[in-house]
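This view holds just a subset of the chains, kept in their places.
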Amino acid sequence: MRAVDFRLTQEQGDLRAGVRDLLAGRYGREALRASVEAGGALDRGLWRELGAAGFFALRLPEAAGGVGLGMPEAVLVFEEAGRALLPGPLVATHLAAGVVAGAAEGAAVVTAFDLGGALVTHLGEADAVLGAPSLPAGEPVPSADPLTPLHRVASPPAAAQAAAYRDEGALLTAALQVGSALRTVELAVRHGGEREQFGQPIGAFQAVKHLCAQMLVRAEVARTALYAAAVTADAGEAAGAKLLADEAAVRNARDCLQVHGGMGFTWEADVHLHLKRAWVRAEQWRRAEEAQELLAAELASAAT
Amino acid sequence: MDLTYTDEEREFRARLRDWLGKTLPELPAKPSPDDWPGRRAYDAGWQRRLYDAGYAGLHWPVDAGGRGATPTQHLIFLEETERAGAPYVGANFVGLLHAGPTIAAEGTAAQRARWLPPVLRGDEVWCQGFSEPEAGSDLAALRTRAVRDGDDYVITGSKIWTSHAEVADWCELLVRTEPVSEAVPKHRGISWLAMPMDAPGVTVRPLRTLAGSAEFAQVFLDEVRVPVANRVGEENDGWRVTMVTLSFERGTAFVGEVVACRRTLGGLARAAKANGRWDDPVLRRRLGRLYGEFGALWRLTQWNVSEAQASGGVPGVGGSVFKLAYSHARQELYDAAAQVLGADSLALDGEWMLDRLSSLSYTIAAGTSQIQRNIVAERILGLPKGR
């Protein structure tokens, strides 16, 4: 007899560990910093390896050449990608598997109009835009996130174009945010344990300790919302997960920077990469006010 | 990750729902908040009905007289009783959730036989004598002194924040049986006793809270004699015995409240629709955000229960994470309620303000948020203790 059990199954735990190992080996800190210096240019070889590992085809049925797993497994995989700051239009390409040729295998890079306007990520390297009939022309603009190149297209499509993918896109993006939020807790705790000031590790000061504790609280609440939404596929839960995950990723990166002090303000520290990417993801698929309105509508209908 | 219920669990829920539907209409009228004997009788009556229907001590082990239900069944029980608007555990809180489980885990066979059945039947009420005026967050600094005299301890000191002291039969009491010294740190030298509240030397003085009610009491102890046989666990080992109880408190004690908060949020949405403030996006999105947050907290409860299920029933420090998030969300809920009601929130004839006042204790009681953050930082994250 199995009861309601939130914990990961053995298979899920193995999947997560496998992805973490893969990324640690293939996209460690050196690779990350190389991406940064390359302005977020994608490594097509890595993209194909991700495809071969099932990153994009994870939820395609086995009959269609996919891995045949579900959203709970997908969010675990994307959480790891968020931890590792893996660049690229991961969510859009994953959603394009089975829709755009080559996406499932990692042969194609697929982006999306997920920023709700004229800006598109990774357009310069994309083979397709999810739901768009052809690749639109765009002018590159300098991006706040060194790992996310941006283009501005002349005539963006109607907002409806990415709508069909919005719930799933938001949820997978929430998974990236949760991974980042958990990672910045680790970075803050590690720095707090190592950096000494006034004769003791700064992590021994309550001010730092309590910042870190609240970081963990945010990340864990968001993670729980994420996993639950992945299991239930409820639109309200997905919106809640995106909202909480956006807050957790952004706030945690900010607090992590604060714990790092001046060191956190340098280009060399990874903190700013988490913060900038969290800012980008917060604008993708479903912004905070959209999530709040969706939740308010659910509340209102549940309350009547 | 599996959030579907088994057939057995669904059946359990259906039976319970059915029973609640039949039983709740039969309950007597609720007593007034100041009528302590009436409240005790009401709570005892409800507990007796639970006992007769086989729901008493649902999550207690079978050998302690409980039903040995899984944490998930316990969760279903708390969810359904709250949704149905069943009475709260009330006067039986300490017996069922603190003292009882402690005795079940640490007591002798004779102690279990003496104290557990009356708790389950609702016949005996327990209160808690842990905190002292000078030992709040620093609970282990407690000073109430127990001196051995033959087969008795003779106890002098005082306790504070004791709920239901006026009507309790027993008090789970922490006393110092060994003075603090170089050799004995403050966490040592504490013992756990079951003290009869009618023992000579026990004086109860009600303590008025900022909500204007006397939910708590101070308990003064003047040479109170308690038999040594009433000690649970070894002498001077009471701190460890207590931690078992406290981890229960921080683990699953808020399940019903999360359900209640979601119900409150629904009422708030209805009130906002009625007075027109729902049309203000500032307020509407604030309520939407809270709806998402309490949804997540409900899932976190399930998560903690899953963990407890796997670890054999004792919730871990994850309860601190939950409590930090929950107590903040709950206070934010009542701040949002005040925004919905505007000036009407100031009139106590509304239903919200008393709850708002109570919610002010959430970041203080059962370990302040500051203490909880220390626990999370040191025990979960492994950050070093300060000098």
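Labels for the chains are A and B, by order of writing; each one numbers its residues from 1.
Operating definition for what follows: a residue touches a chain if its C-beta (ideal position, glycine included) is under 8 Å from a C-beta of that chain, and two chains touch if they have at least 3 such contacts.
What you see is a predicted model; the values in this text were computed from it and never measured.
K.L.:
Note down how many copies of every displayed chain the full complex holds, formula style.
P.N.:
Formula for the entire complex, using the labels shown: A x2, B x2.
We take it that only the chains that are shown with their structure count from here on.
K.L.:
In their shared complex, at which residues does subunit A touch subunit B?
P.N.:
It is residues 1-9, 12, 72, 185, 189, 192-193, 199-201, 203-206, 208-210, 212-214, 216-217, 220-222, 224-225, 227-228, 230-232, 236-237, 239-241, 243-244, 289, 291-300, 302-304 of subunit A that touch subunit B.
K.L.:
In their shared complex, at which residues does subunit B touch subunit A?
P.N.:
Per the touch definition, subunit B meets subunit A at residues 1-6, 8-9, 70-73, 75, 265-267, 269-270, 273, 278, 281, 284-289, 291-293, 295-297, 299-300, 302-303, 305-307, 309-310, 318, 321, 324-325, 370, 372-374, 376-378, 380-387.
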